[in-house]
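Taking it in order: structure first as C-alpha cells, then the write-up.
Of the protein chains in this complex, all but one are displayed in their positions.
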Amino acid sequence: MTQEKSNKGRFFEDFQLGDAIYHSTPRTMTDGDRSLYISVYSSRFASYCSSQFAKKIGFQGFPLEDLAVFHMVFGRTVPDISFNAIANLGYAEVKFFDPVFPGDTITAESKVIGLKENSNGKSGIVYVETKGFNQKNELIIKFIRWVMVRKSSSKLLGKKAIIPSFKDCLSAKDVPTNSTLKFDKFDYHLSGENFTLNDYTIGEKIVHGGGITLDESEHILITRLWQNTSLVHFNVNERRDGKRLIYGGHIISMARAYSFNGLANAQVINAINSGTHANPCFSGDTLYFWSEVLDKYKTDLPNYGLLRLRLIASKGKVETFEIKDDNENYNSNIVLDLDYWASIPY
Amino acid sequence: MTQEKSNKGRFFEDFQLGDAIYHSTPRTMTDGDRSLYISVYSSRFASYCSSQFAKKIGFQGFPLEDLAVFHMVFGRTVPDISFNAIANLGYAEVKFFDPVFPGDTITAESKVIGLKENSNGKSGIVYVETKGFNQKNELIIKFIRWVMVRKSSSKLLGKKAIIPSFKDCLSAKDVPTNSTLKFDKFDYHLSGENFTLNDYTIGEKIVHGGGITLDESEHILITRLWQNTSLVHFNVNERRDGKRLIYGGHIISMARAYSFNGLANAQVINAINSGTHANPCFSGDTLYFWSEVLDKYKTDLPNYGLLRLRLIASKGKVETFEIKDDNENYNSNIVLDLDYWASIPY
Partner (left out) sequence: MTQEKSNKGRFFEDFQLGDAIYHSTPRTMTDGDRSLYISVYSSRFASYCSSQFAKKIGFQGFPLEDLAVFHMVFGRTVPDISFNAIANLGYAEVKFFDPVFPGDTITAESKVIGLKENSNGKSGIVYVETKGFNQKNELIIKFIRWVMVRKSSSKLLGKKAIIPSFKDCLSAKDVPTNSTLKFDKFDYHLSGENFTLNDYTIGEKIVHGGGITLDESEHILITRLWQNTSLVHFNVNERRDGKRLIYGGHIISMARAYSFNGLANAQVINAINSGTHANPCFSGDTLYFWSEVLDKYKTDLPNYGLLRLRLIASKGKVETFEIKDDNENYNSNIVLDLDYWASIPY
C-alpha cells in the first residue's frame, strides 16, 4: 500500500525545540462564518451582532467575535500540532490584538517552546506559542498551548525536559486593549444591560440564565467550520465508547454566549489567562453556566475598564459554587473552568 | 448567591399599559443569514434566491425573505416580552413595509397595548404592538402579538382588563404594498410556475407536494439564528416530557417554503392576518401542507395583485381538508393555521 502522501501528523519525536511551523490553509473569514457562529451559540454581544453598534463604539469595521478568531487560528494548528494528541492540556497568555473583519484572511504559525517526554515512554508534552495574522501581516492573536502527543515509538529519548515559563494570569497592565474603542458612546439600551465596571464587585458570582442541551450536529458543524481535523470529534470509531468527543472550544463559546445574561457589556475578550476542560462533553449533556468576578481594572483609555472573570460550565443546574473536591480535583459535573479578561465601560 | 445581574425577564406584574420597551441586540442581517435560511427551509421564491430576479421586478437590492425579517424582529422581543411566557397566543395585523437588504441593521421596540389578568391568579395576557426598524429608522414591520405570561406572585391584582381592538383580518386596501415592484417584467420561466392572480379561484385548495420530517438540529440552529432565547426550545429540562418544543415560527417558514409548489408566484408576504399554532411540534414529526385561496384583489399598482391565503400544516398526509371538530377545536393533526396576504402578478 502506497500511503505516504497522506499526512499522518507529527509525533512527539518529530518536534524540536525552536521549530517554526507555518500552518497551511489560510482562511478568509466572512459574514457567513458570523451567521453560523450565531446559529450555533446565539451569541448576543452587540458589537458582533450589529455593524452600527460596532461602529459607534469605535470599531473600524464589523468585527468577528474574538472566540471565532481563536477557534479559527486554533483550527489551523491542529494538523501540525495536535493531530496525534492524546489530550489538549491547557493554554495560557492568550492575547487578542487587532480585530478581524469580514474579508480578512487568517494565517497562523507556531514555535515549539517546550518539550517534556513522559516517563511511560509512550507520549510527551509539546509546548507551542502560536500567532495568528491577517493578510496585512498584523498580529491578531498570540497564545501558548500545550498538548500531550503520542510517540511513534516507545523508545525513551531521555532528553532533558524543557518547560517554558509563562504567567498563570496576565496582570491587567499586560492585557492588550483596543485604542480605537470609545466607550463614551456606549448604548446601554441596545447592549441589553446597564451594568458598568463600577457595578461589579470582586468575588461576586453571577448565575447565567438558561441552560442548554448539547446536540451532535451543532458541535460537528462548527468544529468543521474551524477546519479542526481532530478525528475524535467526527468519527465514532476513534473512541472505545463510540462517542464523539465535543471540541473543548465549543464549550467555551457556548458558556461565553450564555454569560451575556449578566455580562452583556463585557463584550470584547482581550485575553484568556487559562482554561481547563475539566471533564469531557458529549451530545445529550445539558449545561448550565456561572461566572465569578476575579478582578477589576481601569485602563488609561477613557471609560475603558477590564473585568477578570472566571467562567464555569457544569452539567446539571448550578446548586453550589463548589468546583473541586478536597483533593483539588474537579468535581465530575464541572466541564469548563475559564479565566479571562474582558473589556467593559465604566 | 448574588444572582441579580442575570436578567430573569418580565413577569405579568412588570408590564404596565403604555410601557415602551426598546429591545436590545440590534442585528445586522447578511447573506450568511440568507444561506442558513435556505439550508433549513430550501425556500425557492425567486426574489429571495436571485439578486437578478429581485432587481428585475423592482427591488432596490437583494431582499431577505420577509419571514426571516419577522423571526429576527420577533427574536429581539423574546427576552423582554415572552421569556416567562407560558404560551404564545396569537398575532394580528402583521404588516411588512420596507424590505431588508444584506447589511441592514434591525432594531425593535414594543408598546404594551393590553393587559388581562387570568382568574387563576397565576398568569395574565400581555398584548404588545411591536415595530421593527432598519438603520435609517425606516419601519420594516409592525405587528400585534399576545402572550400568556407567568406572574411572580399568585396574589390577584384585580385590575380591570384592557383588551386592545384589532382586526381579525386586514382588508385588502389596508395591506402595505411595495410601490417599486414592477410585475410586468416578471419571468415565469425562472419563477417556476405560470399562474397569475387570474388563475386562482376563491375557495380553491392547493395540496403542496412533498412532506418533511422535522429534525432537532435544524429548528435549534435557526431559532438561535434569530436569537430567540425561549428556554423551552433548547433545554430538555424545561418540559416535563423532556422534549424540546419547536418554535412556532419554524413551522410557519417550513409551511411557506413548501407552499412554493402551487404558489411560486405569490412571492412576497405583505401581511399576516392571524396565525394559530394549533398543536405543538417536535423532532420526528412529519408534516404536510395545503393552502386555501380566501380572497383576491387587484391593487392600484400595475399588474400588482394580492392573494389572501390560508396555509395549513398537518402531521401526516393530507387526506381531508377538515381542520376542526364539531366543537370548533382543532383536530389533533393540525399544527398551523395561518391567514396571510401575498403579492402576485396579474
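Annotations
The first chain written gets the first letter, and so on, giving A and B; residue counts start at 1 in each chain.
Everything that follows uses one rule, which is that a contact is a pair of C-beta atoms (placed from the backbone, for glycine too) under 8 Å apart; a residue touches a chain by one contact, two chains touch by 3 or more.
Keep in mind that this is a model prediction, so the values were computed, not measured.
Within the full complex, the residue among A:Thr107, A:Thr177, A:Thr213 or A:Asn265 touching the omitted chain is A:Thr107. With the whole complex as reference, residues 30-36, 38-42, 44, 46, 49-53, 62, 189-193, 195, 199, 201, 204-213, 215-218, 221, 261-264, 286, 317, 321 of chain B touch the missing chain.
Those residues of chain A that touch the chain absent from the view are 1-3, 5-8, 22, 24-28, 30-33, 35-36, 79, 102-103, 105, 107, 135, 216-217, 220-222, 224-225, 227-229, 231, 234-238, 244.
What we mean here is this: only the chains that are shown with their structure count from here on.
One finds 36 Å separating the Cα centroids of chain A and chain B.
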